[in-house]
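See below for the structure under consideration.
With one protein chain removed, the remaining protein chains of the complex are shown where they sit.
Chain nomenclature is as follows: A and B, assigned in order of appearance, with residue numbering initiated at 1 for each chain independently.
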Amino acid sequence: MTERYDVIITGAGVVGCAVARELSKYDLKVLVLEKEEDVCSGTSKANSAIVHAGYDAIPGTLKAKMNVRGAELIRRLSKTLDFSYSQCGSFVLCFDENDIPKLKELYDRGIKNGVEGLSIISGDEARALEPALSDKVAAALWAKTAGIVCPFGMTVAFAENAAANGVEFTFLTKAEDIKRDGGGFVLVTDKGEFYTKYVVNAAGVYSDKLHNVVCKDEIKVIPRRGEYVLLDKEAGGLVSRTIFQLPTKYGKGVLVSPTVHGNLLIGPSAVDIDDRGDTETTADGTAGVKAQAALSVPDIPYNKTITGFAGIRAHEVHEDFIIGETADGFFDAAGIESPGLTAAPAIGEYLAKLIADKSGASLKDGFISERKGIPQVAKLPVNERAELIKQNPLYGNIICRCENISEGEIVDAIRRKPGAVSLDGIKRRVRQGMGRCQAGFCTPAATAILARELGIPVEQVTKNRPGSEQIKESL
Amino acid sequence: MKKYELTCIQCPIGCALTVTVDGDNVTVDGNTCPRGRVYGINEVTHPSRTVTSTVYIEGGALPRLSVKTKTDIPKDKIFDVMAEIKKKKTKAPVNSGDVIIENVCGTGVDVIATKTVKEK
Partner (left out) sequence: MKHYDIVIIGGGPAGLAAAVSAHEAGAKDILILERDERLGGILNQCIHNGFGLHTFKEELTGPEYAERYIKKVLEYGIPYKLKSIVADISDKREILYISAEEGAVTIEAGAIVLAMGCRERPRGALGIPGYRPAGIFTAGTAQRLMNIEGYLVGKKVFILGSGDIGLIMARRMTLEGAEVKCVAELMPYSGGLNRNIVQCLNDFNIPLKLSHTVTKIHGKERVTGITISKVDENRRPIPGTEEYYDCDTLLLSCGLLPENELSKSAGVALDRVTGGPVVDDKLQTSVPGIFACGNVLHVHDLVDYVSEEAERAGYQAYRYAAGETANGGETVKLTVGHGVRYTVPQSIDAGTMADSVIVRFRVADVYRDRSIAVYYDGKLIKRTKKRIMAPGEMEQISVRKDSFAEKTPDTITVCVED
């Protein structure tokens, strides 16, 4: 049997989920198809988590438009959809008086792009605001509207809100081919065929694959790996703004930034690679990131490192986002590299509008515009926390001692739709295992809870996709 | 004549012992104290170990009961003893010190519980 949909979105990353959420406002039958076991499993889970102010992109490009609009939407959506966001501001540093014109160029671009709150400050002014900065900082572009966001939180919020409004999700389903069929498409997957009138290609680093089957003009995604180092919350206060350096041809360079959860993030490197799934960290990559970051902030306490990771950006050779109806009924959100996370809600809004117009779909009644996140129990005032535990004692059973995450929150993460089905899925939703012991203490308990909730033996509990089972056998 | 190279474990010094067995005659070199000599001779003539493991416990507050051989058993019997321990299933409640397997593998040594596990 072939399932029939109005719209199928390939990819449940932040862009796919943002599109799904916007489309869920309309009378359309929508499916999100994802090859991994969960949402937010590719580029969306391993990036700088920055809400860019919008001064980087060349005025008039899609990157510029989507960035500025996206930043504005994130500010609003973080409240209505309840995900962590902080408008901490950012600096772009230059280390040579002769480079100040380049800062000015960024400033001018920002003004053209409609970015507010920009100013160029001296090295001394920058150091007064961020004492950890290097003595060599000559000047900085200060963007007060830049921010940081929880990329997992935002993606999950979009997905949950989309699901609440009727969008379906199917995981571990990989689109292998696409064929025209009458007025629509047949998506051929490893789990069977799906019929749809419209396709949204939000497949991240794989977004050129479907595009090139359907569209005449070929695109080419070059996987670009970025390595990061994440430090303990003890080091989180080292800087209070995102610290960039003047961009290079490989991107915005290495940043030093607080995260919304209070950690310190350093990275990324930028290496073009062949394998789109090659997220390994390397000794050279890590060393390079540290050397580069030292120019901005010389004394980073790397003995507080809790993990390193790498993500792949979908760099498209034409340098701009590819967004829009690139073939009849085929809508691209391809080549979404930085500032893709920032742009995601704007891309969602834009594509949903195009599809609604084309299909003639109308806004549906009863759209649920708000979504409440899983309670962050440890952050509640003591009396509210006590009250919540009284209502549901599982919120008083602390599983992850580093991040203070309760069994109740973990159970919520699993039971929500789409819910966590893996240890990483729980981690991304409620931060269990994301702290300084990196799941050393809480792995046994989290594994047991996941097995219980999913009704599977612990030997089948995975870290992420199938094949990542943690336990080999019962004694 | 056979020579064995051992590390003495009687104290942190960890002397490198050479134990020579010539018929009934066993000599130890490299030790710096009498305890090392005794250790060397025992390790070569009848080495022994305590085996510790867990067994399945039905209806217990814990899924596994920790156990040990009450005293040392011959070293070459370690895996035989483990095979017996693996086969064993027991029922809660169990008190620390309770005999779980009598005379395991004919060694004359019992396997005993090292934990008190109450009923669930």
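In the analysis below, a residue touches a chain if its C-beta (ideal position, glycine included) is under 8 Å from a C-beta of that chain, and two chains touch if they have at least 3 such contacts.
Given the structure is predicted, the values throughout are model-derived calculations rather than measurements.
Between the chain not shown and the residues A:88, A:118 or A:230, the one that touches is A:230. Interface note: of A:306, A:323 or A:374, the residue touching the hidden chain in the full complex is A:306. Listed residues A:10, A:155, A:173 or A:462: the one in touch with the omitted chain is A:462.
By the touch rule set out above, chain B reaches the unshown chain at residues 6-9, 12-14, 32, 49-54, 56, 62-64, 66, 68, 75, 78-79, 82, 96, 114-116. Against the chain not shown here, chain A presents residues 230, 277, 279-283, 285-286, 305-309, 378, 382-383, 385-387, 389-390, 393-398, 401-402, 404, 406-407, 436-441, 443-444, 448, 458-459, 462-475.
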